[in-house]
Every structure is written in C-alpha cells, then in structure tokens.
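A single protein chain has been omitted; all remaining protein chains appear in their positions.
Think of it as A and B in the order they're written, each chain with its own count starting at 1.
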Amino acid sequence: MFHRFANPTRFLRFAAVVQPWIAWITVILFAVGLYLGLLASPADYQQGETVRMMYVHVPSAWMALFCYSGLAIACAVALIWKHPLADLAAKATAPIGASFTFLALVTGSLWGKPMWSTWWVWDARLTSMLVLFFLYLGYMALNNAFDDPGRGAKSSSILALVGFVNVPIIKFSVDWWNTLHQPASVVKMGGPAIHASILAPLLVMSVAFTTYYLWVLLIRIRREVTANKVHALQMRQASRRGQ
Amino acid sequence: MSRFMSIIRRDLHLAMRQGMDSLMVVAFFVIAVVLFPFGVGPEPNILARIAPGVIWVAALLSSMLSLERLFQADFEDGSLELLALQPVALEITVMAKVCVHWLTTGLPLIIAAPLLAVLMNLPEDGFRVLLIALLLGTPTLSLIGAIGAALILGSRRGGILLSLLVLPLYIPVLIFGVSAVDAVIGGFSDKPQLLILSGILVAALALCPWAGAAAVRQGLE
Partner (left out) sequence: MESLSVFLDMGGYGHFVWPAYGVVAVVLIVLMIESRRSLKSAEAALAAMAPTKDGEEGSKA
C-alpha cells in the first residue's frame, strides 16, 4: 500500500484530499469529547472534579507512547526498505510526540497536586514520561545536527531504534525503582474497571487526539516533501551556475 | 582474534601516549564527587545516604566525557574508513575500541571508587558491592556510549549532543547499580540487581557492537 506513496507528488495530492476530512473529524470529536468530559459526565466518587483532568492527561500520555512507536516504525522502514517518505514521517512525528509528552507531564503534574499534594512526584509513570521526553529531544537534536539533512535522518533513525529497544528496559527499571501511580484501570483483563460515563469521554478524547495527530502529521509531511523539493532545486541551480 | 588484539594494542598505545586523558577522567570523577559535600553539607549521615547515587552519577558523567574521542580522531584522519574497509568485521573494530575505552576510563574509575566511597562516608558493607556493580556497569556504559559516539560523527555540536543522547539510555544501569549498593547497606541481598546488571551487560555485548558498526557505516557515507 505504501509503495503508491513513494512518489512525493502523489502523496501531496492524496494529502490534499484527505486532510479536510481528518480536520473536520478532529474538530467534531473534540467538541463531543469536551462536552462529554466537562459537562455531561459526573464527578468521580473519590476524586471529585479532578477526574476531568484525566480526559486530557491520559490521551496525552497514550499519544506520547503511540507517537514514539510510530517514530520507531517509520525509522525502521526508512533504514530497512529506504521508503522515501518514511524519513519524513519520522521527522514530522517527533515534535508532535514531544508535545504530547510535555502535555502528559504538565497535566500529570496539575492532576498530581490535588491528588498527592505535590507538583512533582517521582512515580514510575511520570518518571518514564520524563525520560521519554528526553528521548524525543535527543532524536530531534540529532536530526538537526548535520548540514546534510539525509545524514541527520539516518543517524537519528538509528538513535530512535536504539531508544525504542530501551523503552521497556527503562520502564522496567523505573517501575522497580518506584511505585506510586494509580494501577492501570482502563486496559485490564476482563474489561475496563471504570464506569461507562467516565470511559466514554476518555475514549472520545483519545480518538480526537489521534486524529489531531494524523492531521498535523499530514501538514508536517507535506512541509517536508515541499522543503525537499526546494532543496533539490537549489542544488540543481547551484550546480548549473557552477558549470 | 589477532586483528582484534592489534586494534586494541594500537589504540592503547595511542592512549598511553596521551596518558593525561585517563588521569583527567579520574580527576573529574573525584572533583565531581567532592562537590557534593560542599553542596549538601558535611554531615556524615546525609553523605552516607546519598553516597551510592553520587558516586554512580559521577561515574556516568566521567565515562561519558571521553566518549567523543572514541571514533573522532580516526574519523578525521581517514583511518576509520580504512578500518571499515578491512576484511575484519566492523563490529570487531567497534568492540576493540570499546575495550580500550573501558580500560582507559571505566577501569580507572573503579580503582578510584574506594577513595570516593571513603570521602562520602559510604558504610563498609557497601564497598565490595559498589566495586562489583561498577565492574558490571561500566562496560555497559562504554558499549552504549560507543553507539552515541558513532552517531554524532560529522555533526555540528558533538559533545553536548552526545550527553543528551546517551544519558537517558544510561538510566537503567544507574538505577540497578545504585539499588545494588543500597540493598546491601540495608541488609538485603544484592543478587537480583547484580543479575540484572549482568543481563544488561550481556545484552549490550550482543547488540551494541552491531548497532555501533551500523552507525559508523552510515557516518562514513
């Protein structure tokens, strides 16, 4: 399927068609999610109104991990099959994933203050998120550290895969090191442990965050494809002048 | 095997000629640790409590400082390209360089560690396990660091960028290394932590030369 999009121009046309749909779906999902989350759902029995922060914190955290997986997959595809768009998809994903990680940290902190009466807790999940944030920053820094964008892409692809292999190890070590966070209450054997009225806004917001990611991803890949064309034309003009 | 040893011998020879490098790494290690009593106060109980962590973090940072030179010199004068073209697998070359890095950085750190443990008032039970943990952990640091060193070849901001790339990957070694020492001091067994450190080392031995060679190869393109 992806072979069709190895041609950048064809991808641009595909993106131009798909983007408006994804945009509208995202806006609608956010509207529904915010309505359900802020207005139509009840406060939690134990946590009170603070549970509403879960509707932005949990999707942010899920997307932070989802984007890193996407980043690693794109980098693997780039290194192994050398698909021309894979590099660009990886480069486009990183800042979005880093933003989600940042949001997970900040909303987690804001949720933590009323819950555990402190702005920062070194619990396993927040700490792993912090390390993930640095993995993103490292990828982005390495990507931009070379004059030749191709070198930056290859180098950071290797880094992304090395980092990806490390994520479970880091998670395991941080878990070992600390435990305070709530046990996983949504994805569990035997179905979610939380009530439908709280699950509904959570799922809607999660899908909204995902379609938002796809929306921004399309824009950013389009930008990379266009920038590559500009770069190629500049190279061609420079060599022509040199003759 | 003989190729492997010859690369080690050559790099060691070069390192010995600039003998200052190992001494500077140890000096940094000592200074970094010594800063902590100045920072947190000389009260022995506090120092004892933070000693394993401080020594390990300083070891991490010291190990990282000398990583940049792992491939840089050979990269600049073209010998890295020649090494890559050898019939010997590039993985072996990377492994040899990692060995030299450990011999000139990790090993001196381990030798200096008891002195620092004394300065930080580490309880006596902790000395033995600290050395064993460092012995298991520092080679892993060299192995992981080699990948980072290869990735930044030809980049604009080598040193600081290398720290950003490599330090998050060091965290598991740090956690289990400190935990091993804390366990013994607290009267528990250090076996689980040391086993995990060994496991990480074995995994690093298997994967890092391969990843490092891949990084060197694309750095030479």
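The definition used in the following text is that a residue touches a chain if its C-beta (ideal position, glycine included) is under 8 Å from a C-beta of that chain, and two chains touch if they have at least 3 such contacts.
Computed from a prediction, not measured in an experiment: that's the story for all the values here.
K.L.:
Could you tell me which of the visible chains the hidden chain touches?
P.N.:
Taken over the complete structure, the missing chain's partners among displayed chains are A.
K.L.:
Quick one: say which of A:6, A:23 or A:137 touches the chain that got left out.
P.N.:
Of all options in A:6, A:23 or A:137, contact with the hidden chain holds for A:23.
K.L.:
Which parts of chain A face the unshown chain closely enough to count as touching?
P.N.:
9, 12-13, 16, 19-20, 22-24, 38, 43, 48-50, 52-53, 56-57, 60, 95-96, 99, 102-103, 106-107, 110-111, 113-114, 212, 215-216, 219-220, 222-223, 226-227, 229-230, 233-234, 237
Just so we're on the same page, only the chains that are shown with their structure count from here on.
K.L.:
Just curious, how far off is chain B from chain A if you go by their C-alpha centres, in Å?
P.N.:
Comparing mean C-alpha positions, chain B is 32 Å from chain A.
K.L.:
Within their complex, state which residues of chain B touch chain A.
P.N.:
147, 151-152, 154-157, 161, 164-165, 167-169, 171-172, 175-176, 179, 200, 207, 211, 214-215, 218-219, 221
K.L.:
Sort out for me which residues of chain A touch chain B in the complex.
P.N.:
By the definition above, chain A touches chain B via 131, 134-135, 137-138, 141-142, 145-147, 151-152, 154-156, 158-159, 161-163, 165-166, 169-170, 172-174, 176-177.
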